Every structure is written in structure tokens, then in C-alpha cells.
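Below are the C-alpha cells for one structure; questions will follow.
All protein chains but one are shown in place.
Right after this comes chain A.
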Amino acid sequence: MAAADSPSAALRRRDLCSRGIRLAGKMRADVVDLLDAYVEQQGLDASASVAAVEGVPLAAVERWDEQTGTQRLLENLAAYRAFRTLLAQMLEEQREQLGEADAGLGRALAAVLLQVSAFAYHLEELLRLESRGIPGEEEDGPPPPPRLSLFEQKLRGLGVLRELAQWAVRSVRDLRQLAKPSPATGTAPGLAESP
């Protein structure tokens, strides 16, 4: 594997970042459309405040500009892995609730789930490029959520999608930061091991 700061690695990183930015951009657009459809189909109020849902990774971050490249990749990866599980749960609930009645929403959810998985994989590629070990996924995953009422499920779904939309924007910004060449060495800032 090329050294993390070799010219070919730098090129590959830039290429992966640009593709990642496009993936995240498309994902965000689809999540926003899905959110609109979800709100309408589930009969929710679009402006409803949803309290932070347990298990949903929050996009909000302090001192975002001070994060290292590795931090960005790891936090993004952890988030999208969590969303993969959450969206799969939502899809399951959707099928239970409505069966075939709302195939459109189910298809849209599945499409977003696919993009989330693809993006998670893309992030793993970027981490591999940095010769970073990819954190293993928990064997059992998070414990299954307690049985929620139908309404609670809907609100939870709203919280998941909203947070995912924020993450998609954050990921674009994170990848742009990663793609920036560092002025001194020509490598992306913050990707070297911290002392």
C-alpha cells in the first residue's frame, strides 16, 4: 500500500473525496425528498420538534474546524453505520405497518438505505487509504429498540431522517476539508498520526 503521503495516495484521496462529495450530495437530495414524503404519508407536522432520539447519531459538533481528518472519517463512519441499522429498522416497521399499501415510501427508504451503505463503504475506503484500521462493527449491534407505539415510531422516523439530512451536509463539508492539500507537505491536513 502506498505511503499515506505519496503523490499517488494524494491523488487517490482527492478522487475518493470528490466522489464522496457527489455521493453525499445525491444522498442529501434524496433524503430531503424522502423527508417530505415521510411527513406527508405519516400525517406528521413538518415543523414538529423532535427530542433527540436515542441511538441516532447527532450531526451537531463543536469546534468542527479543529477536527483532524481521521476524526472526521471515524465520526462519519460511525454515524452512517448507525443510520444503516436505523433505516433497516424503519423499513421493517414500514412493511409491518402498511404491507403493500405504501410501496412508494418503502422503495424510497430502501433507496436511501442503499446510498447510506454505499457511503459507509466509501468512508472505509478512505480510512484504508490512510492505513488506518477500520473499527470493527459490534457483533450484535445495538440492542433492539423497545417496542414503540405507532406514533412514537413515526416521530422516531422523523428524527432519524432529519438527522441524516444534517449528516449528509456535514459529510460534504468534511470531505472538502479532507480534500484540501496541506500547504507544507501537500497532504490533507490532520491525517497524520497525532503525536
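In this section, contacts are C-beta pairs under 8 Å (C-beta built on N, C-alpha and C of every residue); 3 or more make two chains touch, one makes a residue touch a chain; residues count from 1.
To be clear about the criterion, contacts and distances are computed from a predicted model.
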{"item": "Per UniProt, the name of the complex member that is left out, chosen from \"Ciliary neurotrophic factor receptor subunit alpha\", \"CDCA4 protein\", \"Origin recognition complex subunit 1\" or \"Sorting nexin-2\"", "value": "\"Ciliary neurotrophic factor receptor subunit alpha\""}
{"item": "Residue touching the undisplayed chain, where the options are A:R13, A:R84, A:H122 or A:R170", "value": "A:R170"}
{"item": "Omitted-chain contact residue, chosen from A:R14, A:R95 or A:K180", "value": "A:K180"}
{"item": "Interface residues of chain A (partner: the chain not displayed)", "value": "25, 28, 49, 58-62, 64-65, 162-163, 166-167, 169-170, 172-173, 176-177, 180"}
